[in-house]
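Step one of this worksheet: look at the structure below.
Only one protein chain is missing; all other protein chains are in place.
So that you can tell them apart, the chains are marked A, B and C in the order they are listed, and the count of residues begins at 1 in each.
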Amino acid sequence: MPSMNMIQALNSALDVMLGRDPDVVIFGEDVGYFGGVFRVTDKLQEKHGLTRCFDTPIAEGGIVATAIGMGAYGLRPVIEIQFADYILPGFDQLVSEAARLRYRSRGQFWAPITVRSPYGGGIFGGQTHSQSPEAIFAHVTGLKTVIPSNPYDAKGLLISAIECDDPVLFFEPKRIYNGPFDGRHERQVQPWAGHPNAEVPEGYFSVPLGKAALMREGAEVTVLAYGTMVHVALAAIEETGIDADLLDLRSIVPLDIEAITASVKKTGRCVILHEASRYGGFGGELSALVQERCFFHLKSPIERVTGWDTPYPHAFEWDYFPGPARMAKALRRVMEN
Amino acid sequence: MPSMNMIQALNSALDVMLGRDPDVVIFGEDVGYFGGVFRVTDKLQEKHGLTRCFDTPIAEGGIVATAIGMGAYGLRPVIEIQFADYILPGFDQLVSEAARLRYRSRGQFWAPITVRSPYGGGIFGGQTHSQSPEAIFAHVTGLKTVIPSNPYDAKGLLISAIECDDPVLFFEPKRIYNGPFDGRHERQVQPWAGHPNAEVPEGYFSVPLGKAALMREGAEVTVLAYGTMVHVALAAIEETGIDADLLDLRSIVPLDIEAITASVKKTGRCVILHEASRYGGFGGELSALVQERCFFHLKSPIERVTGWDTPYPHAFEWDYFPGPARMAKALRRVMEN
Amino acid sequence: MRLPPIDVVEPDVRDLPYTMIRTLDEDGQAVGKWDPKLSADVLMKGLRAMMVTRAFDDRMFRAHRQGKTSFYMKSTGEEAISVAQAMALRAGDMCFPTYRVQGWLVARGYPLLNLANQIFSNAEDPLAGRQMPVMYSARDYGFYSISGNLGSRMGHAVGWGMASAYRGDDNIALGYIGEGSTAEGAFHEALTFATVYRAPVIVCVTNNQWAISSYSGIAGAESTTFAARAIGYGLPGLRVDGNDFLAVWAATEWAAERARTNHGPTLIEFFTYRGAGHSTSDDPSKYRPADEPQKWPLGDPVDRLRDHLIVLGEWDETRHEKLKQEVFAEVRDIVKQAEAVGTLGQSKPPLELMFEDVFKEPDWRIIEQRKELGL
Partner (left out) sequence: MRLPPIDVVEPDVRDLPYTMIRTLDEDGQAVGKWDPKLSADVLMKGLRAMMVTRAFDDRMFRAHRQGKTSFYMKSTGEEAISVAQAMALRAGDMCFPTYRVQGWLVARGYPLLNLANQIFSNAEDPLAGRQMPVMYSARDYGFYSISGNLGSRMGHAVGWGMASAYRGDDNIALGYIGEGSTAEGAFHEALTFATVYRAPVIVCVTNNQWAISSYSGIAGAESTTFAARAIGYGLPGLRVDGNDFLAVWAATEWAAERARTNHGPTLIEFFTYRGAGHSTSDDPSKYRPADEPQKWPLGDPVDRLRDHLIVLGEWDETRHEKLKQEVFAEVRDIVKQAEAVGTLGQSKPPLELMFEDVFKEPDWRIIEQRKELGL
């Protein structure tokens, strides 16, 4: 099986879907001729033509609105928002329109759109090229939110997102586009090559939305993570030698609640890890759900390891980023009870 | 002391601040000559002049952007977004600009703006005149979010918000503008007149941001609520006869974490009540914070009583709205342990 | 007033945004090159649809006063726009409506009973009680889903039109927006996309002079016309007497043919007047002279079409009065049927429907919460 990095896997998913379904169209800022600032749509215009993959004006609200209108006609638009930080001008379109169209029209119209966007930090992108806005979308009824952590899932989940008849936010952890970064930034960068999840089939396959992946099985604590943080969690687990169940959530809407509760009932402990700032972040929802469903199994408080409640600070990236050291501390703390 | 309903109290706060501070300007859709669709700015233009209180074009992003620019110059704009549902076109301005300006400019510029907006349901306003978006703002570092539950607090908190040098979201529970609605919609509407918190001083006074109000003292369970839900909680507490501490949070950023933890450590139980849909709502953050800080004091799982995870359904308003019956059930459940 | 060929480019028609296209003169004669030369049958059909729309609006406004519905919005004085456009466009075309174009549904034959059932939020509400009154959706009648938030669907019209072109269909999109709502950024983004992709779309600004309590000046009307916005994008812009059924029809046909033959988008400002209050929640006497509607110089679209038919010898006062009563009775009877099903609070759709269509398939949250409600 060919080895792909995350960019190649995403590109392959788009290529496959353009080939399979004439209703799939791809557009966004610089995605056409240029192939996207992160090269995810590289060569797709050349191969599938100008009407299948094209550039748009710089107006995220307009990009989403256009996609919704196309979706209402019957197409399956896959749009790219160049950085998740720049999705906010399109927020009203996503919340007031895409998320609500099916419900308010009683199923007469719907928006089968996929919104791809690189998110998260770790690339010295500063305040507006590093944020993790997943929590504000998770709160919006009618939107699905997917976050892959490796090339295999990236391709399989993106294909599922495109085939889904609901609007899907597909956040791509840009820090792991080229390698499985585990937060140890002082170490040399690792490529995906050789990683088991970098073995990606050439053709069509899909990974279902709403199913978490058990990345590591253990008895002492349950770790919940997604995106880049899955790799950070693994590093911390190794470092501490604590025997943890590590769940890669893969999608936060729909959420694999069964897998989460089953694991916490088994381990009696839970640590949640995400890059976004803590207050009001998705970790709060996860903590509440676990507490509600596993209260009598819990041996120690559920912990959240997250970014700080500050804007993303350029020069302090590694002080802000919740790396293995902070995660290891939390793992040791929960083991004290 | 004069008795005021919430609209009169808010109007009085604006009137007082226009009188005290020449830098205060008020604007928004229909707020000038007309006095606002909910009459909160009634007569202010007539009394203070066209340049102090005026109408704007229908563009929420433009309204917020204009306020930020004025704030950077040195004014203290107080803007009205006609319904909280319509704040989303201004979301990027609030998050990417207002919330971040002080931090990114290292204090050279800041946005001392107050964004007033009627929010919440209970008035048969349907999908786009009923939503409660507080959670998405609470997650944004750099924004404060205030929600009053009665006329006295409404005036005192609004004055504090206007005097605050940080951007403040000021959500007004429109269902209780005219009376303390407790969710028992089949009963006759109550006016504010006669309610102790409807006694409001004519002149200047303020209620600090970040201090919860203990609306009722009890030993068995802690109830956390804000806005309309404070009254719903009271009704449920009476109905069940359960001896509850009821905290009216009044602001969710900053949050009165001391009051919350002290109360839960005392009672060992906690029920959180909000109108917004549950998943990713602010209740999740509250639940997580309480669990992290009071874990070893908890006798039973922290419960969340909220709106359902559907868009706000017009005809099913009272099936969606988390009224006293649902709240009472939760109170009884937590008392089982 | 000249009638330019449909393949004009904007520089050739840069004067049009500053004039006004009219066909019906003071005496009810159709004059000038823009006369669409419609048959008497078509004119009669249009007249009737406008009268039904107005009668229905009046009835529902009263129904609100009687507590039978939570909310209502009238289109009084603006009926010519939606009715003429619904008739001038094809079945495959899609309009992206505002809450003030119910005339489209009437002209297209959407059952009034559906409208009434939605307005009463009763068990037969076609949108299952999920939407307010007037926020209709009727795909089969070329009527896209309305929502309370303003301006945000113009971009959907552009995308829908682009999809039609992508598929090689010749369906076109028509988007409505009030003059006040043109201030929203979404309006500009839609026009930019329409321009760049040459989308088959007609952008209609219904300038009824008011946005709740604000005069059109709040959106910039004191500096130029709304039709002139088109020049900023290099698009043809027309300014049309919106109370002139024939002018509305002709301008719409011209723009539709441009769109269908791939000559790109057209922006049309319909100059009209909001005859009633903004909605049942509004009291216009608070901000405009009570007699302003009567004083409106461009007249009433129903009267003007009636007079034209009379001038043509196809119609007279007595028949008009008879038709008025007939229409009144028709509306009354249908509303009675809806009332029999139930009005606000007395009847509502099955509760399970609250939980459907959030997603195509419910996830565990919906399933659990439905159980919590005992369903």
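The rule is simple: contacts are C-beta pairs under 8 Å (C-beta built on N, C-alpha and C of every residue); 3 or more make two chains touch, one makes a residue touch a chain.
Please read all numbers here as calculations on a predicted model, not as lab measurements.
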{"item": "Options A:89, A:183, A:254 or A:283, residue touching the unrepresented chain", "value": "A:89"}
{"item": "Per the touch definition above, residue among A:5, A:56 or A:132 touching the missing chain", "value": "A:56"}
{"item": "Contact residue for the chain not shown (choose from B:26, B:40, B:53 or B:67)", "value": "B:67"}
{"item": "Chain B residues that touch the omitted chain in the full complex", "value": "25, 51, 56-57, 59, 61-62, 64-75, 77, 89, 92-93, 96-97, 100-110, 141-142, 144, 164-166, 210, 253-255, 257"}
{"item": "Absent chain, residues of chain C that touch it", "value": "10, 183-189, 192, 195-196, 217-220, 222-224, 228-235"}
{"item": "Residues belonging to chain A that touch the chain removed from view", "value": "29-30, 33-34, 37, 55-59, 61-62, 85-86, 88-89, 124-129, 278-279, 308-311, 313-316, 319-320"}
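Operating definition for what follows: only the chains that are shown with their structure count from here on.
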{"item": "Chain centre separation (chain B, chain C; CA means) in Å", "value": "36"}
{"item": "Centroid spacing, where centroids are CA-atom means, of chain A and chain B in whole angstrom", "value": "32"}
{"item": "Chain A and chain C, separation of their C-alpha mean positions in angstrom", "value": "41"}
{"item": "Touching two or more other chains - residue numbers and ranges from chain A", "value": "89, 92, 96, 100, 103-104, 141-142, 253"}
{"item": "Residue list for chain C, restricted to those that touch at least two other chains", "value": "128, 130-131, 135, 147, 149, 152, 185-186, 358"}
